[in-house]
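Notes for the one structure printed next.
Selected chains only, in their assembly positions.
In this document, chain identifiers A and B correspond to the written order of the chains, with residue numbering beginning at 1 in each.
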């Protein structure tokens, strides 16, 4: 089982979930984050202070998947998250972490059944 | 001439109420955009308070209200020349009249901003507001209220034509150059904070009492009538919108109810002091249905009038202007009182204003697009206008 963390553009959330639903990955957790990366930021001004900041708004997706679902999940995210065919800086990243166990609270199921 | 203190108090507080609609509009629009564009959207309303207030006393008031020709006023009162604190207009100090009218000049271009959020360059927006105010608002205001060729013909109690039709149709016209927001039609671009929008609707209704009932320019019976119609029409329109939506989609949304209120406020504006409260309810119901349909239609037609300026102000203003010609009974007569001609005059006023506003807006849009450029770059749009145009973010940790 893998824990997939994807950082994407807010405006791509809908298209990513659409792609995921096509492959029947319909469980995930979403949260708003701010990101800092290759994408150029902008001058930020606050009264007497100004500063170059790169903190841009992003969306973080967390999806626990069984191993056989990993590849299609990543593919679906990539497809949905790209701004356009060739991709643009700031489209985001996907991190794959190992999971040791999963428990579904309501039923008490554990392991890959619980995902 | 001696002023009437009660009228002065009423027009002054009404003026303050109308200015208070700008923060209301900023919230109403700001809540509906994405987080990354909230300040940009709010600034579209705020900055107009700065720009047009100054522009109005420098030249706008003179162009709209000083003696001129059928088309536009003269330059007699630029920089408020020839007016001092002793001058009077009707029963109030001229300064009170100028301030009150100035508020209308402010809110009109700000309304347009709802169509262009999330993609217009800030400096181009400023240029647009200045030019549009002089080229569209001042003349149309002169036509209808300042002694121009529609004065005394088309009925427009508080600005259905002057304010809402001009802004609503211009919002549509400027889209020719601005196009859609990225992702529009594919992704649902949802309001980032509906509580702001609801609060904005509350401020707008509150301020609208000044807008409409203040337009009596006296604390008299007509003011009370206009107050009453401004009370019931939006109520009826909000309910109507809610019911239609409930049947249509299965859910009565808060946003829908708020939009319905706004549609009712817009539609009653030209009629406020001319119709009975019961006619106002009828106008509200019609406005609720018609504006709802217009907004739904947008989904089908696919243009991105982002916050439905045309659907609410253009369509609602037109509905109100025509229905004024149907229901007018107080101080004027409409179709139902046997004066079919009034409906024709209303129609004429609407069409002329629309054509004029569209043509001017297209010209302004074209020129600005070729010079300053109207639309931000794709990457700026992605990042959001708050950071790229204003160097700040609405929310920080």
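Here is the rule we use: contacts are C-beta pairs under 8 Å (C-beta built on N, C-alpha and C of every residue); 3 or more make two chains touch, one makes a residue touch a chain.
Note that the coordinates shown come from a computational prediction; the quantities given were computed from them, not determined experimentally.
**Student:** Report, per chain label, the number of copies making up the whole complex in this file.
**Tutor:** Although only one copy per kind is displayed, the whole complex is A x3, B x3.
Criterion: only the chains that are shown with their structure count from here on.
**Student:** Please report how many Å separate the Cα centroid of chain A from that of chain B, as a whole number.
**Tutor:** 41
**Student:** Contact residues on chain A for chain B in the complex?
**Tutor:** Per the stated touch rule, the residues are 9-15, 39, 41-46, 50, 55-57, 83, 88, 90.
**Student:** Would you mind writing out the residues of chain B in touch with chain A in their complex?
**Tutor:** 34-36, 182-183, 186-189, 379, 382-384, 387-388, 390-393
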